[in-house]
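Heads up, one of the protein chains got dropped from this complex, but the rest are sitting where they should.
When the chains are written out, they are named A and B in that same order, and each has its own residue count from 1.
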Amino acid sequence: MSERVVTCILCPNGCDLEVHWDGEPAKDRVEVSGNLCPKGIRYALDELTHPERTLTTSVRVRCGTQRLTSVKTAAPVPRDALASVRAALVPIVLEAPVSTGQVVAENVAGTGIDVIVTRPVPRRTGRAR
Amino acid sequence: MSDRIQRTDVAVIGGGPAGLAAAAAAAEQGAQVTLLDRNPQLGGILNQCIHDGFGLHAFGEVLTGPEFAERYVRRAADAGVRLESNAMVAHLAASGELVWTRTSRRARLRAGAVVLAMGCRERTRGMIRIPGCRPAGVYTAGTAQWLTNLANVRIGRRIVILGSGDIGLIMARRMTWEGAEVIAVIEKLPYPSGLPRNINQCLLDYEIPLHLSHSVTRIHGRHRVERVTVSKYDEAGAPVPGSSFDIDCDTLLLSVGLIPENELSRRAGVRLDRRTSGAEVDASYMTNVPGLFSCGNVLHIHDLADWAAEEGERAGAAAAAYAGGTAQLEEEERGERTPVHAGDGVRYVVPQSLAAAQGRALLSLRVTEPRGKTKIEATADGRTIGSIAVRKAHPATMVQLPVEANGVAGPVEVSCS
Partner (left out) sequence: MQPKRANPSGDSRVSDVVIIGAGVVGAALAWSLSRWRLSVTVIEKSTDVGMAASSRNSGVIHAGINYAPDSLRGRLCMTGRQLLMRWCDELNVPYDVCGKLVVASAEDEIPGLERLRTLGEANGVSGLEIVSGSRAAELQPGIEAVAALHVPSSGIVSPYALTLALAEEAAVNGVRFHLGCEATGIRPVESGYAVDTDCGPIAGRWVINAAGIHAGRLAQTIDPDAPALYPCIGEYLILDKQVGESLRMSVYPAPPVGGAGLGVHITPTTEGNVLLGPSDAYIEDPDASWCSGATADVLLRDSRVLWPDVPTHLVIGAYAGVRSKRTPPEVGGYEDFLIRRTADHKRVVHLIGIESPGLTAAPAIAETVLGDILAAEEPLERKAESERVRRPWPTRFDDLSEPEKERRVAEDPAHGEIVCRCEGVTKAEFLHALSNPLGVKTLSGIKFRCRASMGRCSGGYCLPRMVDILQEEFGWEPDAFLLRGPESPAFAGRLIEETP
């Protein structure tokens, strides 16, 4: 019997999930306790089999009132792909105005997930540069 | 140019989540509302909080800070709030008259009620007196976050973080994602101060060591940080001799506490609570100065923007009622009535008085230390007026306790058991 304690990251409750399993972890072979809601069970299994994370980072903006905007992966991506996702975003420069929800990169690093803007940046008026 | 003093029913100082929500709520009650925020973009601190975890309570969604802010900006705008960016309040009088300033304009505004929502500032190296020289490369985590997320500036390459609060943890992950080496997180307490899920997704994910019961006892380097000395601390809070070790680094980030920014409040005569460093308020979030209300981080430091916003809504609605003359209690009846005390195991409670409560009231509190299964109870006049049972309690996680305020005469005590 294998066991592990996983802290759920889905919400601020941060339930300590006690996970027990035999052999390879799979949906019907895993026992989860300590969760306050059903999402924790799914999260625990994912953590064991294919951990995923949402990446939040910045992307450059041209001609905006700020030089960066903030972006996120529209859904969690495999944890091991985080570095490639970030690398894929480095060369991107968006042109202001930029609006929330705007797609920055489709199917980023082959994950099937888009990266979208999370903070609007209006177009700059008048200033130099 | 300023002989004509403008007037508004409710002035809100600060355009972060609490201020925006207060302004929206006040306007939704029919008040004419002006919100003044000193930054170029509304949203307050949320604009630099590009990570997610916001909005679960307010919207049932997982949002980033800017997305969360944008919801409230839209709500305030839709409600007809006059939104003034780049507007810093330079002076506030107890009368509700304030002076605000921006490029090319310094003006006065008279308000029927004022909501203080100025947020907080960070505890600095100077305040905690870390010995050593004063080299470049020592930053508070929030300033580092701004530089990183808004200015596209890399603050350093080899980073030590003092303080395991959420801001420090988030920055540990952020800097790691951006190619810096985060060598260690140092925490003086024997337990982490941030949320467990942040320990998980910010430190464990990247194998960043966390040294509990340790603190930085010296900064080395005259011109730029070269290394820090870290020492273990015992239960009495004193350094343990012989426990020191050095960590080579070029940057020290400090995540050692937030301080409500009440300079304006103090000068307006608002009485502050030493335990929260925020105003003493009654159940309508009004301070001892009639017509001045307080909410959000300037009242007490929050860990959830959702709750800061909800608190703002309550304060904003009360401010609108006050400005509109429909406030329930006469001014003389407010103040010292029904004080709320922090009892066993409770560090502080806000509001500090149940005066002006209408039926139910919501007490926000923090416990003094981490505990497992706990019952938190509010008692007055020999009976329980509210209680809540939690699976675990932590000083870093605010607890909200609804209480029945009707008919309560004597002082209220909130304690853990």
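Everything that follows uses one rule, which is that contacts are C-beta pairs under 8 Å (C-beta built on N, C-alpha and C of every residue); 3 or more make two chains touch, one makes a residue touch a chain.
All of these numbers come straight from a predicted model, not from anything done at the bench.
Enquirer: Looking at B:Q6, B:N86, B:S244 or B:T368, which makes contact with the chain not pictured?
Expert: B:N86
Enquirer: Of the listed residues B:G142, B:P260, B:G316 or B:P339, which contacts the missing chain in the full complex?
Expert: B:G142
Enquirer: Touch as defined at the start, partner being the missing chain; which of B:T124, B:T368 or B:S387 qualifies?
Expert: B:T124
Enquirer: Looking at A:N13, A:S58 or A:T73, which residue reaches the missing chain?
Expert: A:S58
Enquirer: Just the residue numbers, please: which parts of chain A touch the chain that's not shown?
Expert: Touch with the absent chain occurs at residues 58-60, 67-68, 90-91, 93, 127-129.
Enquirer: If the missing chain were put back, which residues of chain B would it touch?
Expert: So the residues of chain B touching the missing chain come out as 1-2, 38, 86, 88, 90-91, 99, 101-106, 121-122, 124-127, 129, 131-137, 140, 142-143, 146-148, 150-157, 178, 217, 222-224, 250, 263, 266.
By definition in this document, only the chains that are shown with their structure count from here on.
Enquirer: Between chain A and chain B, what is the gap in Å from one C-alpha centre to the other?
Expert: It comes to 26 Å between the two C-alpha centres.
Enquirer: How about chain A: which of its residues touch chain B in the complex?
Expert: Per the touch definition, chain A meets chain B at residues 6-12, 14, 16, 36, 53-58, 60, 65-68, 70-72, 79, 82, 86, 100, 118-120.
Enquirer: If we count contacts the way the header does, which residues on chain B are in touch with chain A in the complex?
Expert: Listed in rising order, the residues are 40-41, 47, 50-53, 56, 62-67, 70, 148-152, 174, 177-178, 195-201, 205, 303-304, 391, 397.
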